[in-house]
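A quick write-up on the structure given underneath.
A single protein chain has been omitted from the complex, and every remaining protein chain is retained in its original position.
As written, the chain order gives the labels A, B and C, with residue 1 at the start of each chain.
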Amino acid sequence: MCRWLVYIGEKILLSDILITPQHSLLNQSLPNRALNTPDVKCSDYYNEKEHKKRNHNTNGDGFGVAWYTHIKHLERAHCFKSISPAWNDQNLVSISEGIESDVVFAHVRASSGSPISLQNCHPFKWDKYIFMHNGAIFNFSKVKKKIISMVSDEIFLNIQGNTDSEYAFALFLNVLNPSLKSRSFTAIELKDALAELIQIIMRLTGLEGPSSLNFAVSDGYTVVCSRFRNSLKSDPPTLYCAEGQCLQLIEIESPNPQSACFQSRVNKLTQKEMVINRGPYNKFAIVASEPLSFHQEDWFLIPRNHLLVLTHKKERRSVANVSCTLSESDNCEDSISIDSFPIEWDDSLMSPELDLEGH
Amino acid sequence: MCRWLVYIGEKILLSDILITPQHSLLNQSLPNRALNTPDVKCSDYYNEKEHKKRNHNTNGDGFGVAWYTHIKHLERAHCFKSISPAWNDQNLVSISEGIESDVVFAHVRASSGSPISLQNCHPFKWDKYIFMHNGAIFNFSKVKKKIISMVSDEIFLNIQGNTDSEYAFALFLNVLNPSLKSRSFTAIELKDALAELIQIIMRLTGLEGPSSLNFAVSDGYTVVCSRFRNSLKSDPPTLYCAEGQCLQLIEIESPNPQSACFQSRVNKLTQKEMVINRGPYNKFAIVASEPLSFHQEDWFLIPRNHLLVLTHKKERRSVANVSCTLSESDNCEDSISIDSFPIEWDDSLMSPELDLEGH
Amino acid sequence: MCRWLVYIGEKILLSDILITPQHSLLNQSLPNRALNTPDVKCSDYYNEKEHKKRNHNTNGDGFGVAWYTHIKHLERAHCFKSISPAWNDQNLVSISEGIESDVVFAHVRASSGSPISLQNCHPFKWDKYIFMHNGAIFNFSKVKKKIISMVSDEIFLNIQGNTDSEYAFALFLNVLNPSLKSRSFTAIELKDALAELIQIIMRLTGLEGPSSLNFAVSDGYTVVCSRFRNSLKSDPPTLYCAEGQCLQLIEIESPNPQSACFQSRVNKLTQKEMVINRGPYNKFAIVASEPLSFHQEDWFLIPRNHLLVLTHKKERRSVANVSCTLSESDNCEDSISIDSFPIEWDDSLMSPELDLEGH
Partner (left out) sequence: MCRWLVYIGEKILLSDILITPQHSLLNQSLPNRALNTPDVKCSDYYNEKEHKKRNHNTNGDGFGVAWYTHIKHLERAHCFKSISPAWNDQNLVSISEGIESDVVFAHVRASSGSPISLQNCHPFKWDKYIFMHNGAIFNFSKVKKKIISMVSDEIFLNIQGNTDSEYAFALFLNVLNPSLKSRSFTAIELKDALAELIQIIMRLTGLEGPSSLNFAVSDGYTVVCSRFRNSLKSDPPTLYCAEGQCLQLIEIESPNPQSACFQSRVNKLTQKEMVINRGPYNKFAIVASEPLSFHQEDWFLIPRNHLLVLTHKKERRSVANVSCTLSESDNCEDSISIDSFPIEWDDSLMSPELDLEGH
């Protein structure tokens, strides 16, 4: 289990989302911190013990940051990864303060068993596609060989580590195949591919037990995120979204005491309060395992078993419903029936378009 | 602030003290664990807040292990250090299971500010001497230049990192000088040198504020440890000692749940209960920031502001009193008067000799 | 392509083979050094360009050391690996000087494409078995999926990295299956399993092109090594063997100038000359990609396409012939016909037993 963050919108300094905010992703990695997970108790499936198990308070098994450039109209993804805990890495703060981008992925890892290695750090990258995951595929070891047999040789040989997450990315790329490099995909196609990925994993393991599948994927233009867990007894890990017209970082007198000692050690930066102003035309969106601020009203908890699609400029559809009808009659408490797993595009959950052109 | 451990006695597999025990040093490094610090509330100076501040529950800023060999009657110290958290290092368990030694030092670091680097990991080594520290020298930055001017060029040039601990080691070596390489020192001489080190630090900073000086030093034959803090308001970090004739590691059904997930990830070893049997002739002693077991009766808390001397075979004197008489009249709450700082050898605290020859 | 070394015999300090000798494995890793490969030109297949290609003079992509302990009659293998070049690692020298063992494997890596990661460093370990490789499987990417389908789930899931070498180890373990953990194997069984591994790889890729398969494997008691390449145009990487009754390291005045600067930086040790005295009963053997000394007479070049079996105490059979009859009619210059690949035990090449009991 891990924590991750996606930013899409006007160019932002990476440190303004990764480092500076009071509850930045760096803070979300720290040992002994308190969780910031508003609204989780409203769920019918809330279970305190499961909630703690699924939302780690220490995420120190390496990290990764990815960002896009669009030089000469070419989407290119760039990664910086490290096996150090984010709070101890001696490059992260300096690099984050020196890069601006309009699509940013970042991930702090809490390994559920696979080794601490660069190859197992998220985000994963293939050509212009990046992908990350918070959660775990149930009994992954039992389906690993099966997944290998399902994907093309080219995609298989690109797998470098041994996490379930990277194999999920391989399956995702395989869904997009065979035209992967020859053309681009629409937001709808990417959303459908992520939904298809979840369905494939359900077909492979869904009857066996619950998987948590909080995925994020991008091509540099569209971002698709999922919050999913096939369980009637517990929720997926948390995932929040905020969008706005203007993002402000305001000096505060007393920093978050939980992280004061680490923060001062790492970067000597004053922690700042993140304030998000909404307007008629939103210019950015942030999706994160936990809100980056303590302003609850700025963040909404993405409903369980939903997809979120975010794109630059047009056709932004924020929420598409991936409803899973669970078989009530099933005695096995955590299983679901696979065939009743339609993907429905829920227009009532749509939000206004994200407009980056300005008005 | 850190956690450390010393073993002296019959040859032991390093993993039997570092990894396997329920509350091994590896466990003492873990995030979110509970402290195991019996008897601390008996002190007149106990203060819960200060106690927590001074006894970290996460020690993830690198670690180090040192052990001695005596091949061809030559004491040689060997080190393995890493900037990974001990619980994530992929060599520590395998190496520890493959080495036996009769004098072992180990240290898990929680940096109080200096960088995470191999050069700042304890133990420090110079020729056959090894040294480690839990604590901090008050306002070290103000006396760093002064310390440099005090030590010989040879010792100064051997300093590789920038911790107060390594500079304390330099001062210690300087006290032993100039005959450092040409001869060996008796246990008494090493004890006097460590006491002298504490006095030097007191002279440099004692009137300014409190320093915590839990040191351990060895030449491969004698070990001297200190538990010291010049404060009337708070205690030094904890330091415990156990000695015995026989050390057993017993399978247990339910491992310490605090560390179960890390333990299983790191090494898949069953945690074991450490049982220490005393006899008429003790064959080993362990000094550690926290007991390695939950058998309180096996461990005694070393009194504040005391030295402990442990040697192979003979002249073992377990406790030498380094009493510091604090000036009652001083308004500054944490200062002590330096001149009333005699070192008294307290025979009433002596324990029977540690006998490694067997009977 | 890499360099590796095996030691079997009376207990030895690891540094006495890895670090101290003039042409130690550490030296064999250094940039810009000269190769020490006597006798290679005697081969009918010698080709200078291919020789240089196959015997790297820089091996800086990480390293690994494995050694055995036999505490309570239990063979246990221990590993230390690092992604630093051996010459830059700050633990290697100190650790090597602090460990003695009777079976040692060590490997300095020159990656032929897979990432620099701990998981890709040799030796590989499974239970009490260790394995390492110098060479490459031809077109490994084309048979990787096939290999996965061939090995048991348990063995497959133990694969952590992505080198052809680790997959070869998986195939080797699979040959020993299914009784892998329940019993031990004789030297003959281990030799047969390594020969079978080479045959499997030949069946998978042998008609496609040449593979270099210099393997070493051990269970802590027996060591089996191979020097193999299915080519009529070039030789396998070099592999030498020395055995003796007594190993001496003698002070020399002028160290090997090639490595003087590195050597002094790493360890300040005087390089020593390794002298091997043979006697009626040999007490140790060393197999290495290059001789550790410049005394050519102490080392013999293992013939191409041969196996070497070394065991403690008894039934030591030094050379078993793995002859490969090459199809003369084949136009493809580097292919061989697979069916004419019998393994013949060549008694004429046997050497006297290695006797560790003393006389």
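Everything that follows uses one rule, which is that a contact is a pair of C-beta atoms (placed from the backbone, for glycine too) under 8 Å apart; a residue touches a chain by one contact, two chains touch by 3 or more.
Everything numeric in this text was worked out from a predicted model, so none of it was measured.
The residue touching the chain not shown here, chosen from A:78, A:146, A:181 or A:203, is A:78. Across A:8, A:25, A:86 or A:118, the residue that sits in touch with the chain not pictured is A:118. Summarising the interface, chain A meets the missing chain with residues 13, 67, 69, 71, 76, 78-82, 90-91, 94-95, 97-101, 118, 125. Mapped onto chain B, the interface with the missing chain covers residues 115, 117-119, 141-142, 144-145, 148-149, 153, 156-157, 159-160, 162. Residues 31-32, 57-58, 60-61, 83-85, 88, 90, 111, 113, 115-116, 265 of chain C touch the missing chain (whole complex, contact as defined above).
In this text, only the chains that are shown with their structure count from here on.
Looking at contacts between chains, the pair that accounts for the most C-beta pairs is B-C. Computed centre separation for the pair chain A/chain C is 44 angstrom, with centres defined by C-alpha atoms.
Look at where the CA atoms of chain B average out and do the same for chain C: the two points lie 41 Å apart. Annotation for chain B: residues touching 2 or more other chains are 90.
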